[in-house]
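Showing chain A:
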Amino acid sequence: MLLKLSLDKTGGLFTEMARDRTLYLPVKRGGQADFAPWTPEAEVCLDYLNTARSIKDFFLPQTENIAAFKREGKKITITPTHEEPSPFVVFGARACDVRSLDVLDRVFLSDPVDTFYKAQRENGVIVSMACAEPEETCFCNAFGIDAAEPRGDVVTWIAGNFLYWEAKTPAGEALTGKLETLMSEADSSDLKEIEEQGKAARAAFKELPLGKLSLEGWSGDDLLGKFTSPLWEKMSKSCLGCGTCTYVCPTCQCYDIQDFDTGHGIARFRCWDSCMYSDFTLMAHGNPRKSQLERFRQRFMHKLVYYPANNDGMYSCVGCGRCVAKCPISMNIAKVIKALGGNANA
Partner candidate 1 sequence: MQRIGVFVCWCGSNIAATVDVDAVAQAVKTEPGVAFSTNYQYMCSEGGQAIIRNAIAEHKLTGIVVCACSPRMHEATFRKTAATAGLNPYMVEIANIREQCSWIHKDREKATVKAIILSRAAVAKLNLDSPLTAGETPVTKRALVIGGGIAGIQTALDIADAGYEVDIVEKTPTIGGKMAMLDKTFPTLDCSACILTPKMVDAAAHEKITLYTYSEVEKVSGFVGNFTVDIRKRARSVDADRCTGCGDCMEKCPSKKSKSEFNQGLSNRSAIYIPFAQAIPNVPVIDREACIKFQTGKCGVCQKICSAKAVDYEQQDEIMTRRYGAIVAATGFKTINLGRFEEFQYAQSPDVITSLEFERLCNAAGPTKGKVMRLSNHETPKTVVFVQCVGSRSTVECGKTYCSKICCMYTAKHAMLLKEKYPETEVYVFYIDVRTPGKGFDEFYRRAAEEYGVRYVKGMVGKVAEENGRLRVQASDLIADKQLVIEADMVVLAAAIEPDPSARNLATLLTASMDTNDFFTEAHPKLRPVESPTAGVYLSGVCQGPKDIPDTVSQAGAAAAKVIGLLAKDKLVGNPCVAGCNEPLCNGCSACELVCPYGAITYEEKTVMDHGVREQRRVASVNEALCQGCGACTVTCPSGAMDLKGFTNLQIMAEVDAICR
Partner candidate 2 sequence: MRVDEKTLAEDIVRMSGTNVKKCMKCGKCSATCPSFEDMDVHPHSFVTMAEEGDVAGLLKSKSLWKCLSCFACVERCPRGVEPAHLIEAVRFFALSPQGLNKMKPDVVPIFLQNLEEKGAEVPQQLLTSAFRKYSK
């Protein structure tokens, strides 16, 4: 059932949603939009196109505690320190970010299951939001994502002066149940408006600089040829080796487990890691990936070749365009797709 709510009443909706759980939604921070817990003072911005960071933060946080080790004499005690999961809602996730959870699920929910991730997934409700227009750097359509019709527990649209709301899953239904009184039922003219808007949006995506990006050359054939291509060397030269692309990426899932000596014992935690870093894959004997070329190649081969090979052809890129927007030197996955994808993008 499609519900609607006047845009000037969203405050009440947020208050209600945040009553018994944490509500994350895009707010203005440092001149850009980012997901943050809702507070009555928060500067909510629903007209953003892309947040600086993705919703990955809520399922695979940048750091999370694992355990504490304490030593007394010869006795060592281990205490789990992972925070108890609590229910939360992510409001305003875009289609690309919602798709990224599929990518992460396949990694963390397949055997052996990552219990931390699983707990977060079970406690989180995704309220997605359709894109009425694209950001300049978007190319989700290349991965078959329909930005105008995202998935999620609840899908929302903004059209005219209204927020439209439709529950899609039992979890979404449950959330909607508490909020129904705030909203009214939409009619067919509303539906039509949403559809029209969606059509326009889809057309606009195609007109973008990356709108016609094709992955035809990335079918998984000729793995060795791709791997040994001399183009990697050329393309990786300008890479600074920072972790921006991996940290803003909704699908990058690599992490490191580190021990921190607190002076009273050891705090073990996990934190994001980046395959762009020189100490990634560092082992006792040294590092198998010695140069930025190898690290650079790994990142894109993983996204476009290895991951799909293991996951029914699903690419671990969702075309959100964050890396395109944020790379300090304007290197990005679209360039790689074009350069090494043969003639498809010629």
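On how the list was made: all candidates are chains of the complex that A comes from, given by their letters.
Operating definition for what follows: contacts are C-beta pairs under 8 Å (C-beta built on N, C-alpha and C of every residue); 3 or more make two chains touch, one makes a residue touch a chain; residues count from 1.
Only a predicted model underlies this, so the values are computations on that prediction, with no experimental measurement involved.
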Interface partner of chain A in the complex, by touch - 1 or 2: 1
Residues of chain A defined as touching candidate 1 within the complex: 71-73, 261, 263-264, 282, 286-287, 290
